[in-house]
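Here is subunit A:
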Amino acid sequence: MTEHLVLKNGVVFDPMNDVDGEVMDICVSNGKIVEKVPGNAKVIDLKGSTVMAGGVDPHSHILGSKLNVARLTSPEVNRYHPYPATRKTRSGVAGIIPSSYATGYLYSAMGYTTVVEPALPATKALGAWEEIEDIPGLDIGMLPLFCNSMISFKYIEEGDISGLAAYIAWTLKKVGGLGVKVVNPGGTYAWAYGKNVCGLDDEVPEWDVTPRTIMTGLSDAVQKLGLPHQMHFHPTNLGKPGNVYTTMQQLDALKGTKPSGKKKETVHLTHMAFDCLGVVEEGMANWKDVASGGLTFADYYNKNKHFTTDLGQITFGQSMTMTGDGPFQHSLYLMTGGKAKWSNIPVDVELPGGAGIVPFTFEPKSSANAVQWVGSLEFALSVKDLWRLFLSTDHPNGGPFMKYPLLMSWLMSKKQRDLWLEKVHKFASERSTLAEIEREYTLNDIAITTRAAPAKILGVEKTKGHLGIGADADIAVYGFNPEKTDLAKNPDLILKYFTQTKFTFKGGQQISKKGVIAKQLPSRVISVHPELNEDLSRRIDRELEEMMSKWFSHSFSNYPVPKRYREHLEMPTVIDATSIQA
Partner candidate 1 sequence: MNNGSVKVLVTSGRTLSQGRAMEKGKMTSDYENAVAVCELDSTAMESLGIKNGETVVVKSDIGEIAVKAKLNKQLVPGIAFIPCGPYFNFLLDSYTQHTGMPGFKSLTVSIDAAPGAKILTVEELTKMIKEAT
Partner candidate 2 sequence: MTEANNIFKDVPCTFCGCLCDDLIIEVDGDRIVKNTNGCPISKERFVGHTENRCLQPTVNGNTVTLEKAVERAVELIASSKRPLIYGLSSTENDAQREAYRLAELARGVVDNTTSVCHGPTILGAQESGEAAASLAEVRHRSDLVIYWGANPAAAHPRHIPHYIRQPGEYIKDPKQDRKIWLVDIRATTTARMADRFIRIEPGTDLEVLQTLRALIRGNKLDATEVGGINITELEEIAAAMKSAKYGTLFFGLGLTQSWGRHRNIDAAIRLIQDLNAHTKWGMMPMRGHYNVSGANKTSTWVTGYPYAVDFARGYPRFQPGEYTAVDMLARGEADVLLNIAADPVAHFPRAAVSHLMKIPVINIDPKINMTSQVAEVNIPAAIAGIECDGAATRMDGLPLYLRKIIEPPQGVIPDRDILRMMIKSLEKVMK
């Protein structure tokens, strides 16, 4: 059925097309934004409303085994947050780790339409595809982990970047991945031996690889393949005071990777709030001396253009930490005096040490938490180029995605920041410059950092993150008139309007209205299928069959996710990687 729609008179913020608060009409036909529609198109008058492209979230843990272990081990975080069924929608729970249906509905209500799960153990991808069936209303991508896999190590050890690239290509095709995730390269593997790594050139047990060779090898392979999304990188030393310096060292180490296409950025540093802790002058790298690393890192960011980043903002209150960084999670558990519930999930061959899960509460009155909170805000308010940045809480690590409006309020309103600086430990003021920063994000800045920039960073900007002709008709309509509403002076309104859109459209269909789900649409999956030349393809099939048969405990032929789970959901982008020599 052909559906035509005109959204009239909305105040549009579409930074990818240089539209900054203009009143204009948007025409939608068959799920796409088009130039014009036939006269019988349905018309919705959006006079006095704010219109943006659907939100794009490239880093949110919305599915997979670690999330389900968290749900299973911590029913108490969802117990008081029921999400009742309606005639059109399914029930669930909506605490900090909502159940699958609620996850889709809550994102739709906030105006987000594209979300990426950034840590997929490829071996377990079948389960992820099944789960996506029950997460409605989104376009979903997944980033398989390659950083602690014995197979990656074998290619890196041999300096065989073609082989590594072919392994990545094979995996993305067989399981439907969108890009490459790297988490504590070598460190999680070392965790299988009860160890970790911290320096770039530390040894990794049993293998002739180092964090440096792993991360540079993988970023070279990503560029060699020409993947739309650069290597998605969680560095070593996560959550350690003073790690802003080692993070900058690691980013320096990655400068050698040559961009293969037009895109200059070759690495995406994720959840910088956890990667960029500073120390006070002449202080030691410990929690007593921790200081904001925001300004230091902003300075580095302004000078070095080879990377993008996201905030991983902590939002205070209950959260659920979950990372593919097993040794970090264990150290967090030890920090609680062994009181916290610590879970660890090793994955055959791909993640021997294992991902970890620890429930954690960020306390406003904790000096360490206050400093971590202020660091990423200071950074976000000190950088020049917002096109290399997106907003995130690393859901549910820094807090649930439902707190994005709170994060927006801190960035958009100095008044809000001053209120919160009063509430939190004094180190937030004393060990950062946040109190002196006057900058307030405009709606255009918000549109950049929640739609346009993340779409570009993911490499999906052709159809996502904007409202130009040819874009998917994923549209968020917010119920306030930007010309008449002073959000900066009224931060509560930011929370109100950004928590629930007036309307959310997904592929041209209205899926929610004032937070109420009007229509349950099945999600789709965005993936990348790199095509290799025949020689390389034959070689990788042979080598992977040999390695996987030897190393996995299940059969090689049972590794790929069968079509039956994919073909009705997947929208693969085929890319040409045939120039890579075998």
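Operating definition for what follows: contacts are C-beta pairs under 8 Å (C-beta built on N, C-alpha and C of every residue); 3 or more make two chains touch, one makes a residue touch a chain; residues count from 1.
Picked so that all candidates are chains of the complex that A comes from, given by their letters.
Nothing here was measured: the structure is a model prediction, and the numbers come from that model.
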Candidate from this complex that touches subunit A, chosen among 1 or 2: 2
Complex contacts: residues of subunit A adjacent to candidate 2: 63, 65, 67-69, 71-76, 78-79, 82-85, 90-93, 95, 98-101, 123-124, 126-127, 130-131, 133-134, 150, 191-194, 206, 330, 333-334, 338, 340-349, 352, 354, 357-358, 550-558, 561-562, 564-565
